[in-house]
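Complex shown without one protein chain; remaining protein chains in place.
Let's look at subunit A:
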Amino acid sequence: MALSREQLAQRVAQELKDGYYVNLGIGIPTLVANYIPEGIEVMLQSENGLLGMGPFPTMEEVDADLINAGKQTVTMARGAALFDSAESFAMIRGGHVDLTVLGAFEVDTQGNIASYMIPGKLIKGMGGAMDLVAGADNIIVTMTHASKHGESKLLTECTLPLTGKGCIKKVLTDLAFIEIKEGKFHLLERAPGVSIEEIIKLTAGELVVPEHVPEMMFNE
């Protein structure tokens, strides 16, 4: 079975380490905040100027002056800090963020990522994504493995305008956890019940499959 959005978030959360500063992109990455393992402390960075993002507010706590990068109302965690956008991107560009999680339309075997526009169809803009992928060393891309029509999003070469060049090393899809190195995709884990054949079929770029590919583990 392909992973649900919640399972994708849970699997990413397993990569969090005690003391990490983490930037979570819009969409699935935002859900990661719901699965921070017990017993570890992490600080969530929101690039609009908040380090220490807390849960969504109750109706009584809603404050129009306090939002996240997805423009959702949020709260501040204990020990939060506020700052302007230049300071925020100094943290990001300067490599101070320990883990960045963001979505994408396509990734390729060279570690390129495309996530901000589909020419002639969709123009959203890159927001902070170009800075995030350029500044971070530890990035996890979360996305579906293939489009609704079964077209692979893990390619030999991205077809859409790039968000960043040669910067992606880890991709978590609804089917597999993949590492990118030496110009190839390497299959690390597969979603529970998903066959290696299915993953191979839906991966357009060269995929290295080791002899043993463990299934992802989830508590519950």
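FYI, a residue touches a chain if its C-beta (ideal position, glycine included) is under 8 Å from a C-beta of that chain, and two chains touch if they have at least 3 such contacts; residues count from 1.
Please note the rule applied: contacts and distances are computed from a predicted model.
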Which of the following is the UniProt-recorded protein name of the chain this complex doesn't show: "NADH-quinone oxidoreductase subunit J", "Polar amino acid transport system permease protein", "Sarcosine oxidase subunit beta" or "3-oxoacid CoA-transferase subunit a"?
"3-oxoacid CoA-transferase subunit a"
Which listed residue (A:3, A:24, A:43 or A:66) would be found touching the missing chain in the intact complex?
A:66
Which residue, A:8, A:162 or A:199, contacts the hidden chain when the whole complex is considered?
A:162
Any idea which of A:39, A:79, A:125 or A:150 touches the chain not displayed?
A:125
Just checking the interface: what residues of subunit A touch the absent partner chain?
46-50, 55-60, 62-68, 70-74, 76, 82-86, 88-89, 92-93, 112, 116-117, 123-131, 134-135, 161-166
